[in-house]
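Below you'll find the structure, written out as structure tokens, and then a few comments.
Note that one protein chain of the assembly has been removed; the remaining protein chains are unaltered in position.
Up next is subunit A:
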Amino acid sequence: MSIQIKDEFRVSPFLVLFLVHGTQYGIGVLSFQRDVASIVGHDAWISVIITGVILHLLIWMMYSMLNKDKGDLITINQHTFGKWIGNLLSIFIIIFILSHTITVLRSYIEIVQVWMFPLLKTWPFALVILLAVYYIVTSGFRVVTGVSFLSVVLPFYLVFTFFVPIEFSNFRNLLPVFDHSFVEMARSIKTTALSFSGIEHILFFYPFIQKPESSQKWAHYGNLLTTSLYLLIMVVTLVFFEHEYLNSVIWPTLMLWKIIELPIVERFEIIGVTSWAVVMIPIICVMFWSASRGIKEIFKVKQKKALVLLLFICFMISCFLTEREMIQQFNKWQSEVSFFILLIYIPILFVCYHIRYKLRRKG
């Protein structure tokens, strides 16, 4: 019972790199350092590497299920847990994805409000972004892929800006290596879950890839790219900030940009925040695409209608999140749920699916 998608709607396997990296690398990267460093201090870069390796494992698990099932998350859930429980689980995942879009959208608007325009209203800005998202997602998966390709390639120059703070850095801050216990390391991995999540969308767009089996290595490359960028940013942050100072900074990555001074631009972080709009759009697009696609399959409704509903919910909740403390609390919950979905749900699904698969073979 596999899903067949017409060839003209599918994308080349190598584009999975941009889809995976594009959805991982977004809002979390601007602020993930503090939460990790507050637990493991100067060893935070190690937990970034460990998380990266764990995610490689998860990608492998997802592909091993998908390659057998030839479907997507909804069919896998149905085959593993039966129709009712399976669909219920899928709906939970869709709700999680929806709240993730709210996190990304609202966090970005908050950054614009704090760093650039304090008087900017949330709702007109959200409306314009969501209009663009509607336009992109209704144009189909190929356009969504194209947008995530551009969003990885166009702002790539920002990578070089992370080398500038090294001038004022002290590499002694990284020593001594591995000065924290395994328990602390494990706890710190939990805080990185939100910034690394994004790979779960493979479970949705797998049928839309030509020769999907061959795309696995590109998914791994995508995750590798994300991990190395996070590692670079984490190391630079740790050598640039003293530990106690880092604990009081909300967006360390934007603070890294504050030290950059160009003859024509006094405040580089404004260029950074503006470029981040390009980085952030495809995440929201891929997420909305996945969520609406899931609803379409479960309830057999048109994807466009599902999308309009999701956009409306996202818009309303984003507007209700008005204060920093509320947004922070929402992000915290989101991070907990991300951790649960990525590191508990997917491995359990993996085990259950393979048991069911073996049983069905025998039967």
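Quick note on the criterion: contacts are C-beta pairs under 8 Å (C-beta built on N, C-alpha and C of every residue); 3 or more make two chains touch, one makes a residue touch a chain; residues count from 1.
Convention: contacts and distances are computed from a predicted model.
Student: Given that one chain of this complex has been left out, which of "Menaquinol-cytochrome c reductase cytochrome b subunit", "Germination protein GerC", "histidine kinase" or "ABC-2 type transport system permease protein" is its protein name according to UniProt?
Tutor: Record says "Germination protein GerC".
Student: Sort through A:F9, A:W123 or A:F320 and give me the one touching the missing partner chain.
Tutor: Counting the whole complex, the residue in contact with the absent chain is A:W123.
Student: With the missing chain put back, one of A:L89, A:I189 or A:M255 would touch it. Which one?
Tutor: Of the candidates A:L89, A:I189 or A:M255, A:M255 is in touch with the missing chain.
Student: Pick out which of A:K83, A:H243 or A:K358 touches the chain that's been left out of the picture.
Tutor: Candidates A:K83, A:H243 or A:K358; residue touching the omitted chain: A:H243.
Student: Pick from A:L88, A:L131 or A:V301: which residue touches the chain that isn't shown?
Tutor: Candidates A:L88, A:L131 or A:V301; residue touching the omitted chain: A:L131.
Student: Please output the residues of subunit A touching the missing chain, sorted low to high.
Tutor: 114-115, 117, 119-121, 123-125, 127-128, 131, 168, 170, 172-176, 179, 240-245, 248, 254-255, 258-259, 261, 266-267, 269
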